[in-house]
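Sharing a structure with you now.
All protein chains but one are shown in place.
Lettered A and B in written order, each chain numbered from 1.
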Amino acid sequence: MTVSFDLLAMQMLTGIALGAIYALLAIGLSLIFGMLTVVNFAHGAFFMVGAMLGVYFFTLTGNFWFSLLLVPLITGGIGLVTERFLVRPLYGRGIDYPLLLTFGLSYIMIEAMRVVFGVEGIPSSTPDLLRGSVDLGFGGFPLYRLFLIVVTGAIILGLWLFLEKTRFGLIIRAGSRDPEIVKILGVDVAKVWLIVFGIGTAIAGLSGILASPTRSVNPEMGVAILAESFVVTVVGGMGSLMGAVVAGLLVGVVYSLTSLFAPALAELSIFVLMAVVLLFRPQGFFGKAGLMS
Amino acid sequence: MKELYIQLSRHRVLAVTAVLLLFPWVMPYEALAVNILIFGLFAVGYNLLFGYTGLLSFGHAAFFGIGSYFTGMSIVYLAMPWYLAIVVGVLASLVGGLLIGFLAIRTRGIYFAMVTLALGQIVYYAFYKADKWTGGENGLRGVKVAQIDIFGIQINFVDPITKYYVLLVFVVIALWFVSRVLASPFGAVIEAIRENEKRAAACGFDVMRTKLLAFVISAGICGLAGCLRALHLSIVPVDSLHYLQSGQVVMMSLLGGMGTFFGPFVGAGVLLYLEDVITTLTKHWMAIVGAIFVCFVLFFPKGIWGTILHRTERRLSITAHEELR
Partner (left out) sequence: MSKSPINTGRRSAIVAGAATAATVSVPSLFSIAKAQSGPIKIGFPVPLTGPFSAEAQDQVRAAELAIKEFNDTGGFNGRKAELLVRDDKLNPGEAATRTLELIEKDKADYIVGSLSAATQLSINTVTKERKVIFNSISQSDAINEVKDWSMYTFHEALNPHMTAGAVARYAFPKFGKKIVYLTADYAYGHEMVRGFQRAGKEFGAQTLEDIRHPLGAPDYSAFLPRIQALKPDILVLCNFGRDLVNSAKQVTDFGLKKNIKVITPVLLYTSRLAGGPEAFEGIVGGTSYYWGIESTVPAAKAFNDKFRAAYGGSVPSDYGALGYAGVRSVLTAVRNAKSTETNAVINAMRALKYNFYKGDQYYRRCDHQSVQSVIVIESKSKNMKDKYDVFSVVSIENPDEKRLRSCDELGHKA
């Protein structure tokens, strides 16, 4: 198979679009872990709920932008309730318990979506404004995927500003570095944790609706992507925003390029990447140094 | 009453064996009993790592599957006798445990769960893709063991009751082994690591090596369960390796009671029986199982058996010195 530069460039760009979704998911996971030391095993389920609700509201109202705003609010809300009533009682019991709980929760969420929307999944479509492709010189690249890359970039920038420039962001960064001190300083850590969990799940839902036009939307769509998000988070380093972004893009590109040269090995490739990183740098690229480095 | 309790916990292998001997007569059909036996063993092996050493692995289905596939492939491609095939399967899962454990043990705390999940997925995809050997999506078929010859006696393996008791022999041997491990100094060290890793290290124990050893032993037992499953079903389905299968054994361990000897069987029995029953009542068994699990995590973290033991011990006022779970 002859590989031209054009083909390679297309593939890389596709990988970046894919990686954008991974990065968003990993950021959400990382935020929740960095702050609460909780591994949200239901993260894939929140992604799925975001996608399904997104398609539903888009079909209902015909307005993609409205759905884009509404969905993260809903998944964030579910996240708030989850943290307050299901996860909070488990603090102090051991780090494994919230993970186990969210695992059980994911079962419930998947089944709930099956009940509401049926087991087939719902057909998703690209908003009219973003249809078609753009000629980038090396081929026609779908407009929606460009939009995805741009929007994700904007969201990440917004998050970075939030964390760097606002007081709440400061608390989050401090809390992920040392929760004890933050408590002593008089901050209501419980409230902070509640909000951070909500933000994390809101981002998960947002990445779901953003991803919905590019893939099949069904109750099981979160299962595989959860494992992939874990890979990204391990490679990037838990608790690191920069790590989530870099690793997300890297994983997306690796998957995309492997699909080109050896499609049978595509899924394997990202896990092998993780194994390699583990061998040489177990804490990930940017791990262990708090949220913003 | 107290004496009985103490005697039972001293001879726990015997007590469990007695229960398991009578088990198939209590279950509505034999295949369910065999399943509970197999998954009970799987959970016992897993519990060694999770309940006793305190390491939450989400990739243990890999060893279950490796044991199944290697036993299956030995029979299908190499026409090995069934007992040798079991040995091959267990050896393969021990090697797998060593490789994966080596990579995973390097990570600390909660990373461990994610890493084991991802490493387990490597095994899953690898076996999926190697479809010339493993049958890929269709699973490995043709693991036929119709008749077993033991010392000249011909045993009809297809008959479900016979199958149960033959498999029971292996399970009892494995249980005896686990009991010995737990009762040994090594067993004490792994529990020490679970309680306070730093302190165990300060006391001079080689924590990394101990964890790895626990991981490998646990992998071997789970592998054995996998071997038995291959013989039972005559096929090896590929999702034996998926992380959802790992999740199932985690649920069994917690439901039954982590860190107890009999708990895993209780957990396996309850979960499988419940799934059986719930499936006849409603399509939405997944939500119900999930909800039950969430309730247990929140309110009964000791699990069914763990809670029973705890309450019994309190009522009989058994001191920490006398208890032996």
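Everything that follows uses one rule, which is that a contact is a pair of C-beta atoms (placed from the backbone, for glycine too) under 8 Å apart; a residue touches a chain by one contact, two chains touch by 3 or more.
Computed from a prediction, not measured in an experiment: that's the story for all the values here.
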{"item": "Contact partner of the left-out chain, one of B:80, B:99, B:126 or B:155", "value": "B:155"}
{"item": "Option touching the unshown chain, where A:28, A:98 or A:142 are the choices", "value": "A:142"}
{"item": "Residue among B:183, B:202 or B:295 touching the omitted chain", "value": "B:183"}
{"item": "Residue among B:104, B:286 or B:309 that touches the chain left out of view", "value": "B:286"}
{"item": "Where the unshown chain meets chain A, residue by residue", "value": "1, 6-7, 10-11, 14-15, 17-18, 118-126, 131-133, 139-140, 142, 144-145, 211, 214-216, 218, 220-221, 224, 256, 259-260, 263-264, 266-267"}
{"item": "Sites on chain B contacted by the missing partner chain, in the whole complex", "value": "10-11, 13-14, 17-18, 21, 28-32, 35, 128-129, 131, 135-139, 141-142, 144, 146, 153, 155-156, 158-162, 165-166, 168-169, 172-173, 176, 179-180, 183, 229, 233-235, 237-240, 279, 283-286, 324"}
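We take it that only the chains that are shown with their structure count from here on.
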{"item": "Between chain A and chain B, centroid-to-centroid distance (C-alpha), Å", "value": "33"}
{"item": "Complex contacts: residues of chain A adjacent to chain B", "value": "33, 37, 39, 86, 89-90, 93, 95-97, 99-101, 103-108, 110-112, 114-115, 223, 227, 230-231, 233-234, 238, 264-265, 267-268, 271-272, 274-275, 278-279, 282"}
{"item": "Partner chain A, residues of chain B touching it in the complex", "value": "56, 103, 106-107, 109-111, 113-115, 117-119, 121-122, 125-126, 129, 243-244, 247, 250-251, 254, 284, 286-287, 289-291, 293-294, 297-298, 301"}
